[in-house]
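See structure below.
Coming up: chain A.
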Amino acid sequence: MEPIIQVRSLKKTFGANVVLQDINVDVLPSEVVVVIGPSGSGKSTFLRCLNLLEEPNGGEIIIDGESLMDKRTSIAAIRSEVGMVFQQFNLFPHKRVIENIILAPMLVRKWSEAQARAKGMELLEKVGLAEKAEAYPPSLSGGQAQRVAIARALAMEPKIMLFDEPTSALDPEMVGEVLGVMQQLAREGMTMVVVTHEMGFAREVGDRVLFMEQGFVVEEGSPAEVFGNPKQERTRAFLSKVL
Partner candidate 1 sequence: MFEDFRFDIILDYVPLVLKGALLTVGLSAASILLGSILGLGIGFGKMSRHWYLRWPAVCYVNFFRGTPLYVQILMVHFGLIYFLLGTTNSIIAAITALSLNSAAYSAEIYRAGIQSIDKGQTEAALSLGLTGRQTMRHIILPQAVKRMIPAFGNEFITLVKDSSLIAIIAAPEIMYWSNAMRSQYMRIWEPYLTASLVYFILTYSLNKLLLYIERKV
Partner candidate 2 sequence: MVKKGLMLAFVGMLALSVSACGKGASGDVYKIATDANYAPMESMDKDKIVGFDVDFLDAVMKQAGLKYKLTNTGWDPMQEYVKKGDYDAGVSSVSITDERKQSYDFSLPYFESTNMILVKEGSDIKSALDLKGKKVAVQSSTTADTLMTEIMGTGNTDLKKYESNTLAFLELDKGGVDAAVADIAIVKEYAKNNPTKKFVLVEDKENFGAEFYGILYPKNSELKAKLDPAIQAIIENGKYAEIYKKWFGEEPNTAVLTGAK
């Protein structure tokens, strides 16, 4: 099977600070890749390069056959196929929940409002928040807000979903409801790249685990391999601290 994401020799620096040294990763359709590693390892930057929220300084990223580094590629078009969920949710506070969801389909996909609303309600149903459709985001709990953010990204019917520490800002009792939604997505065959500190989720839902440190992918393999029998000393050291 052709990989839907191909990353070759990816480099990213912030000034003199080298954040990503030489990243080479392929992601297959319907695969769930979980990226773990200490903070500052570059895992969030790597994820943000995949929809060009960060501009790489070198290397190549090909998504669904289109090169992100090619100036002729429409960045907006690529982004509309790659959903992203943020640590801080980033819902639009001045718009109702349902308006948050239908905005992009109507503006970008040119759907009619009726069509977008139908899709939006279906997604709210799916994340268990249909009754919050007319609420404003500030009235939602963290867990509810993050589930709305997932529904908002899904409304664009993306081919890939990126999750940037989606549960890190949540109170512990709300982590489960968000992970539940993500698990269901994975089961439905969504291609997912997830940066997380939730090792249980990585082990249970991930098809493959990448361990990153200091801008390198240090180790990668199935959850059973990485968690059960890590080959690298640095992976072992990290896992011993977080498990």
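Selection rule: all candidates are chains of the complex that A comes from, given by their letters.
We take it that a residue touches a chain if its C-beta (ideal position, glycine included) is under 8 Å from a C-beta of that chain, and two chains touch if they have at least 3 such contacts; residues count from 1.
Computed from a predicted model, the values in this text were never measured in an experiment.
Checked against 1 or 2, the single candidate touching chain A in this complex is 1.
Chain A makes touch with candidate 1 in their complex at residues 51, 53, 76-77, 79-84, 86, 88, 90-94, 103-104, 107-108, 149, 152-153, 156.
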